[in-house]
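I am attaching a structure below and will ask some questions about it afterwards.
The complex is shown incomplete by one protein chain, all other protein chains being positioned as in the whole.
Our next item is chain A:
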Amino acid sequence: MTAVDGVSFDIARGETLALVGESGCGKTTTGRMLVRLVEPDAGTMAFDGMDMATLTAGELRGLRQRMQLIFQDPGSAFNPRMNVATLIAEPMRLAGYPPAEQRARVAELLPLVGLAPEYAERFPHEFSGGQRQRIGIARALALRPDFIVCDEPVSALDVSVQAQVINLLTELQRQFGLTYLFISHDLRVVRHVATRIAVMYLGRIVETAPKAALYATPRHPYTRALLSAVPSHRPGVARTRLADIGEIASADAIPSGCRFHTRCPHAIALCREKDPELTTIGDGHEAACHRLDDLAA
């Protein structure tokens, strides 16, 4: 099964690229390939100008420390027998930092993510979802990374806690010049955090654009469907009714031609036959659709 197929993108230093799409689109796999939790079968990746394929194992380990991952549910990733201090320091311990340095860094990190110093001795089950995500963020920051893959970091949180964690990620980015790949299915959250957005469908990027352009003039029919599916917060204002476009095809039976053609209200014969390529349609705005000209805003 090909989960991610020939995806290319750049992330500039200090920006947030959001990867959006529905389950099975390959956004999580893409994020894990970037931090080398999943090895790609083909393609190249460069980090800070270095081609990762040409690095020695030692260099790769050094680089790997500069990239970290935040999960949707950090609770399930934590060893329940480790207290908070041990959990946060674990990446440092594995990288061979002396215990004194680990302790000092934990003391620095707790207030940074909004956790009281006395939490250091407690265990993950004693915390709420929001606090566990703060622990996950502190752990990701332990090795002073440049780049963090945030995989649905607020999806499992209550609404009132979501905003707190989003603000924390924003402040940390500003303070440390962090670069984020922000994986999410939530187009409200993405509109708030992203600099640029890439929309994925069945392992491909179908549209990529700076935030303002994507929300104001989405060009790919799938992006438009995603946006019109988000419930409005204005009662009485009727949302454009989403045509019955069915559900995402299975990744083990990728449709021919354009992968979206089985659900696309605008599909023509060509869409079944030929796979459209990403075409530039504006400043940093690209979309992969045969009917871009016919469907212009």
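Everything that follows uses one rule, which is that contacts are C-beta pairs under 8 Å (C-beta built on N, C-alpha and C of every residue); 3 or more make two chains touch, one makes a residue touch a chain; residues count from 1.
Here is the rule we go by: contacts and distances are computed from a predicted model.
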(request) Would you mind picking the UniProt name of the chain not drawn here, from "Oxidase", "ABC transporter ATP-binding protein", "Iron complex transport system permease protein" or "Chemotaxis protein CheC"? (result) "ABC transporter ATP-binding protein"
(request) Just name the one of A:E101, A:E171 or A:E277 that touches the chain not displayed here. (result) A:E171
(request) Give the residue, chosen from A:L63, A:I245 or A:L278, that touches the chain omitted from the document. (result) A:I245
(request) For the chain that got dropped from the picture, name the residues of chain A it touches. (result) 22-23, 128-131, 158-164, 166-167, 170-171, 185, 187-189, 191-192, 215, 225-236, 239, 241-242, 244-245, 247-248
